[in-house]
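Note that this complex is displayed minus one protein chain, with the remaining chains in position.
Right, chain A next:
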Amino acid sequence: MSRKDPSRGLLVSPIKNGTVIDHITAGEALNVLRILGITGSTRECLSIATNVESKRMGKKDIVKIENRELRTEEVDRIALLAPHAKINIIRDYKVVEKKGVEIPEILRGVVRCPNPGCITNTNEPVASTFEVLDKGLHCLYCDWLIKDDIANHII
């Protein structure tokens, strides 16, 4: 039995069950985890690869999350940062579902309103709510428009 060439070894090993998020915009993997609510203290087994070479994208990030299948509303939040991301649901090492991400029409509790005078930045029991428009994210409470740097406003 011949040994594999170590230079061709896998960067991250395959997972048995869980989710692989591929084709993440290079450099956004950690932000993707943040908006999924996955932090250093969560129990999920994670593999993260950043700035991996990609034929299609030049460079890309990959995230693998074991034993967790992401729901549609969770993956759609990813579209804000990584519009080309592909979600692969893995069961017993096989891809059982493959889907793209779609930016939802309404983002609830995902983005903090940059307007300090907005009622959502108080102790009121409401989540920030933005509608997604071509020109940016529009706060449905105070009408503020976030045009760029969306990652910095993600809660």
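Rule of thumb we're sticking to: contacts are C-beta pairs under 8 Å (C-beta built on N, C-alpha and C of every residue); 3 or more make two chains touch, one makes a residue touch a chain; residues count from 1.
We adopt the following convention: contacts and distances are computed from a predicted model.
Q: There's a gap in the complex where one chain should be. From "Cation:proton antiporter", "Aspartate carbamoyltransferase", "Methyltransferase domain-containing protein" or "Trm112p-like protein", what does UniProt name that chain?
A: "Aspartate carbamoyltransferase"
Q: So one chain is hidden, and I want to know which residue out of A:53, A:92 or A:124 touches that hidden chain in the complete assembly.
A: A:124
Q: Counting contacts across the full complex, list the positions on chain A that touch the omitted chain.
A: 115, 117-120, 122-126, 135, 139-143, 145, 147
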